[in-house]
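Omission of a single protein chain aside, the complex is shown with its protein chains in their original locations.
Chain IDs A, B, C, D and E follow the sequence of writing; residue 1 opens each chain.
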Amino acid sequence: MLEAITDHYNYWLVIFLLMAGLFVTMTSGNLVKKIVGLNVFQTAVFLFYISVGKLEGGTAPILTGEPEQFSNPLPHVLILTAIVVGVATTALGLALVVRIRETYGSIEEARLQEADRQDELRAAAEQGR
Amino acid sequence: MIALVQDIVSGILLLAGATFVLIGTLGLLRLPDFYTRLHGAGITDTLGAELMLFGMMVQAGFSLVTVKLLLISLFVFFTSPTATHALANAARVTGLRPALVPEADIETLRTRDD
Amino acid sequence: MWTAAAIALLVAMMMALARAFLGPSLFDRILAINSFGTKILLLIGVLGFLTERPEFMDIALLYALVNFIGTIAVLKFFRYRNLGLSGPAAGNLENRE
Amino acid sequence: MAPDMVTVIDLVLLALLCATAIAIILVRQLFAVAMLTGAFSMLSAGLLVTLDAVDVAFTEAAVGAGVSTVLLLGTLALTQRRSEETRRRGTAPALLAVILTGCALVYATTDMPGFGDPGAPGFRHVVPEYISGSETDIGVPNIVTSVLASYRGYDTLGEVAVIFTAGIGVLLLLGRRREDEIQDEARRSDSGGEG
Amino acid sequence: MAFLDHVAILQVAVPLLAAPLCVMLPGRHLPWALTLSVSWFTLICSVVLLSEVSAGGSIAYHLGNWPPPIGIEYRVDAINALVLLVVSGISAIALPYARTSVEHEIEPDKHGLFYTAYLLCLTGLLGVTITGDAFNIFVFLEISSLSTYVLVATGARLDRRALSAAYTYLVLGTVGATFFVLGVGLLYMVTGTLNLADLAERLPPLAESRVVQAAFAFVVAGMGLKLALFPLHAWLPNAYAYAPSLVTVFLAATATKVSVYVLLRFVYTVFGHEFAFIEPVLAWLVLPLAVIAMLAGSVVAIHQDNLKRMFAWSSIAQIGYMMLGLALANASGLTATVLHLFNHALMKGALFMALGGVMLRIGAVSLTSVRGLAREMPWTFAALVIGGLGLIGVPGTVGFVSKWYLILAAIEKGWWLLALLIAAASLLAVIYVWKLVEAAYLQPAPQDRERVRDMPPDMLIPLWVLALANIWFGVDAGLTTSVAGTVVHAFLGGGS
Partner (left out) sequence: MRHHLVLRVVSKLLIPFMLLFALYVQFHGDFGPGGGFQAGVIFAAAFILYALVFGIDHAREVLPERVLRYLVPAGLALYTLTGFAGIVLGGKYLDYDVLGSTPTAGQHLGILLVEFGVGVTVSAVMVTVFFAYAGRTRDVDEEDW
């Protein structure tokens, strides 16, 4: 039992983090906060990968000339790429939020949906004439 | 022998630094308002941090690491007070009031605004 | 010795983070985060000595250099309402939650 | 002694990370969210250091401290500072989905190789060749660099393309229109310099 | 010959090189011309690849000359050669059409950036399809996704709802991609490899592992989000409805198909359909969802006034057909999926191209606004009808072929009710297509609308190329079915 905990505590906390991030993303009505939630969610996945690569008693995968045990460098490489993807997504998402604020006047999802519904009705009314 | 002296000196510096960091942060947590908390943060960011960095330098001996540590301490020495200064300024400009200053004194403070 | 330093830093980090959570004004949060950055920097340095991998120092150096930007951006944000330099200085604004 | 301390640090940082995540959920002031995101990034950088992922920590630090906060603040400056947080309908299904995800992962952990277990397949397949090859084939001490730029260089090409896409996207979405530039010129000649 | 040795990488690397060049090009016509020529080049590459692998072999290309699983490899077999052909073919046909349409819908000073984003999207989709490395799939998926969000958002010039649609798509798409990465990470954890072929070798002994089961769940959930499987489809209707015409044509015809391909690849090659835990997932989760998608998508489509939205909902229904074939997991079902992958691209490509023409001429695409328009734009509406007949599955169109196999698959399993439901969904398609035909052909034109001409020839010719392809591959399905046969043989193995 104790071994199960020492073996997996890291993963469990990361899973909690992942759930928190996903929860914010799905339930927050604010567009900026959704993006932040997405960030938390992605960071949790990154930490998960890096935890997979950790070696007990290992060190950072940089050769020093001495024989050493290294942690797994492959997840590090993958997550470097994933972090970059995350930053790109964040930048794009926030740019979209700015444009939405400019055109809709709000960054609350509920108001956006309301505005979209109004647009729908207006379009129908115009074409019905 | 030298190693022992190194250990002792760096240990003292580190522990002193850690103590200051702790005290400063306690201030940050416990002091009553933003302007007073600035003092706590100041202790952590300059005295505490510098002492700990010096402790690390002593331990590292003469190497690239020491150079890096020296640079770090230099930058921390400059940026931390600047950041704190900028913050205090922003806080005052945007009208955050010190909790402990009587209402009348705030008026005098405001007239001296730029 | 390193252990003691690390523990002290961890405790300090918790306290700073608590201040960041509690606020109450935004400036308290910024101050706490700023100070938190210094502690992370120190912790990474201490970790470098703990695990005997001095490469970590590069990260600490990075934080020493770059952490400043966030605070400046905040200042700019409050005084001019945007990050470009166009608006007038903000007037008397309410910043308490 | 030393490795144990690293474990303690690891645990404390993870706990703080979770606490920050909860705070992000609860706080409504978007500005505070931005600040907490900064703290979140620093904590994860620290955590990545304890997990030996120096390069990743370096990236997280650079991005978190240098770019993310500024971007978030820039967005807030252009939008608004407070989330109304009208709890949307559909919280229950979201919660269900989140819990389902969590359960699936916890279910998976019961069968996982332990944390830091040297016998895990990840350490036995492919990776030994990277570690030995980094010295003999490529001659670069930082294994992460050699995997990133050479063994899996194509992924990195994709990564640059992603960043490039983001740049193009932001230009398309927020790029300055001609009128803006004209107004800009006018403003500058009016005021005769910045104030 | 050098070209033949490197054709697999040129397929992706050339558009990827063209993207940065495109930004630097001035004006509006040069970026378009570059994109057009690159599209045609990728089409040539994919034709070459398909002809080389159609016998059932496969081509491997080791990037950086590192043998897999150390390096990343490109591996082409019949299924991804077919998808490559769909993606590059649609792009090649859509680009001549694009010039007039884009000029009408995108700000004049942004054409260079727009075509760059388009090229990146093309690169991403081709890269996802051709690669043999699980993480590489994610990277290229994100290239295509990010550019897609941008492309959808450029529709904001005509309708601001494009922005909120793009935002929703961004959030859901990122969640989907992250789930996929999580699944790949779990697989890596227990196998130590990212190469798809290597994974396929190392997974069977781990069939009992809970990690592998969770990995499967995450890959399916992630891809389900990307391909808009029924309860995860929220992003699709608005994204398709408010994107610029060219983008809708390209996305509707290709993007979801690529995700379906990835799912097929994971279910049938990486995991292998004989995995004990996969069969119940397919039978009890994917299959019911596919049936619901099929019916619900069609029903909602009937109630739409906006025609782009109507066909977007119809896409959700059609994705239901594809997933149904995948979930049935027998030879006829998989043939139906593979065929429908190809056929649906032809149908939706033609339909959305025709709607783009309507958009160009009258500035709106709703049932009320197209009243009586068929007399003024006869060629456009004739093509629309052909596409609509395909959606219904009338014999002589491509839709018939794939639905035929699907019903066959249901009957082979002895599930008559399912066969009936498939037929019922087709009847629903009759209703919404009829609503369109009725409005355009039988109702009088509103008085206040000016008379318009038909689409310009540079848009009409690509449209009719696709429309005729709809009929051609419907009458002579030999080529597509033979490729599908090869694919299915590879998926199900000699055994079954």
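For the reader, a short list of remarks on this structure follows.
Assume contacts are C-beta pairs under 8 Å (C-beta built on N, C-alpha and C of every residue); 3 or more make two chains touch, one makes a residue touch a chain.
Since we're looking at a predicted model, the values are computed, not measured.
Taking the full assembly into account, the omitted chain touches A, B, C, D, E. Within the set D:Val27, D:Leu43 or D:Val70, the residue that contacts the chain not displayed is D:Val70. By the touch definition given at the top, subunit C reaches the unshown chain through residues 55, 58-59, 61-62, 65-66, 68-69, 72-73, 75-76, 79, 81-87, 90, 93-94.
Listed here are the subunit B residues that touch the chain not shown: 71, 75, 78-79, 82, 85-86, 89, 114. Hidden from this view is one chain, which touches subunit E at 2, 6, 9, 13, 16-17, 19-21, 23-24, 61-65.
Heads up, the rule we're going with is that only the chains that are shown with their structure count from here on.
When each chain is reduced to the mean of its CA atoms, the one lying nearest the mean of all protein CA atoms is A.
More C-beta pairs touch across the A-D interface than across any other pair of chains. Subunit C and subunit D have CA centres that are 17 Å apart.
If each chain is reduced to the centroid of its CA atoms, subunit C and subunit E end up 47 Å from each other. Contact with two or more other chains is made by residues 54, 74, 76, 78, 105, 110, 112, 120, 122-123, 126-127, 130, 152, 155, 158-159, 162, 165-166, 169, 173 of subunit D. Under the contact definition stated at the top, not a single residue of subunit B touches 2 or more other chains. By the definition given earlier, chain contacts exist for A-C, A-D, A-E, B-C, C-D, D-E. By the touch criterion given at the top, residues 22, 25, 31, 34-35, 38, 41-42, 45, 48-49, 52, 74-75, 78, 81-82, 85, 88-89, 92-93, 96-97, 99-100, 103-104, 112, 116, 119, 123-124, 127-129 of subunit A touch subunit E in their complex. Those residues of subunit E lying in contact with subunit A across their complex are 135, 138-139, 142, 146, 149-150, 153, 156, 159-161, 163-164, 166-167, 170-171, 174-175, 178, 181-182, 185, 188-189, 194, 238, 305-306, 364, 366, 368-369, 448. Touching subunit C in their complex are the following residues of subunit B: 7, 10-11, 14-15, 17-19, 21-22, 24-26, 28-29, 34, 37-38, 41, 44-45, 49, 52-53, 55-56, 59-60, 63-65, 68-69, 71-72, 75-76, 79-80, 82-84, 86-87, 89-91, 93-96.
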